[in-house]
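Below: the structure, in structure tokens.
The complex is shown incomplete by one protein chain, all other protein chains being positioned as in the whole.
Labels for the chains are A, B and C, by order of writing; each one numbers its residues from 1.
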Amino acid sequence: MHKQRGEKLWYIPDGYIPESSSGELTSHESICVLNTSSEDALIKITIYFEDREPMEDIMVVVAGRRTKHIRTSTLHQGGMPIPVGVPYAIEVQSDIPIIVQYSRLDSTQAENALMSVMAHPIK
Amino acid sequence: MHKQRGEKLWYIPDGYIPESSSGELTSHESICVLNTSSEDALIKITIYFEDREPMEDIMVVVAGRRTKHIRTSTLHQGGMPIPVGVPYAIEVQSDIPIIVQYSRLDSTQAENALMSVMAHPIK
Amino acid sequence: MHKQRGEKLWYIPDGYIPESSSGELTSHESICVLNTSSEDALIKITIYFEDREPMEDIMVVVAGRRTKHIRTSTLHQGGMPIPVGVPYAIEVQSDIPIIVQYSRLDSTQAENALMSVMAHPIK
Partner (left out) sequence: MHKQRGEKLWYIPDGYIPESSSGELTSHESICVLNTSSEDALIKITIYFEDREPMEDIMVVVAGRRTKHIRTSTLHQGGMPIPVGVPYAIEVQSDIPIIVQYSRLDSTQAENALMSVMAHPIK
């Protein structure tokens, strides 16, 4: 049995899906999850907005001893994706400890720009 | 009632509003706040400089279950904005726990550059 | 004797070696380790993937009172390097406390993009 590492609750206040792309790469964000344990991690994502109610209970599974780099543009709730060009924030809740990092590639202009942060863990 | 998450006091030592922009995007910085609780968070921002007294008591409200991505260029104290092209640092104090991230888009040159950090929490 | 600083176990969920480079600089990632103590640090790196078993027991030594900026493209296990263009995650385990930061330079397009995070420490 491999050990669980990290925390069960993580936050990323600065979420944003760029509206447009140019050049070779597509603008995107990823929620990068690492599950070091032998079991699956069942993850529940909540999306907070500036001016409307949160999107809740978006479910993702990350298998044991695996990483998953989740494109936020693939997340849906009731068939609705996260809107583009709108500031939002992300909550990642897991049934077992995981480690979470967030990265964004912005290719709105011809050349790409990158940013990345470790999500903020709650113990 | 939704739970409060995070800390009440956060710091960002590297603040800087670029003087100029070019291309499609405007240079800007954002203080990204997430308030997971059901109540409003009353936030008091202090701006520290290299060579003058701090700007104190800039107030912002972030509603419950909402995020707010605060452009630093919109912050004022007695009608005065944060000066551009000057190194500064940011203190974010809240009456209830919040989570704070800081991001900067620099488009001084034709293509944009991005950076982001989770602010440093004080327990 | 100089003091040991940091932690023995660190995680970076967002690893990625860009497939191509253009312009003056080569795309690369670095695992940047600082060993403040007087002794050598013996480091064991594990690489986790989305769809296959981890690469384990990649060994690196960082001398006492030295830093080492380890290019991930130089890491091998049984003669096999980390595959390019594939999302992965990194575990850094050391026999003594160290400090670990991760940075990526992406020059897929003509101009370079940079990102960096402090790895997530486990106490």
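What we mean here is this: a residue touches a chain if its C-beta (ideal position, glycine included) is under 8 Å from a C-beta of that chain, and two chains touch if they have at least 3 such contacts.
Here the structure is a predicted model, which means the values were calculated and not measured.
In the complete complex, the residue from C:Ile17, C:Ile58 or C:Met115 that touches the missing chain is C:Met115. One chain is missing from the display, and on chain B it is touched by residues 9, 11-16, 48-51, 53-54, 87-89, 91, 104, 106, 108-111, 113-120, 122. Listed for chain C, the residues touching the missing chain in the whole complex are 5-6, 23-25, 30, 32-34, 36, 65-69, 99-101, 103, 105, 107, 110-118, 121.
Here is the rule we go by: only the chains that are shown with their structure count from here on.
Centrality by C-alpha centroid: the chain sitting nearest the overall protein C-alpha mean is A. Rotation angle relating chain A to chain B: 90°, from a CA superposition, given to the nearest 5. For this pair, chain A with chain B, the centres built from the Cα atoms lie 22 Å apart.
Put simply, the C-alpha centre of chain B and that of chain C have 31 angstrom between them. The multi-chain contact residues of chain C, meaning those touching 2 or more other chains, are 111, 113-114.
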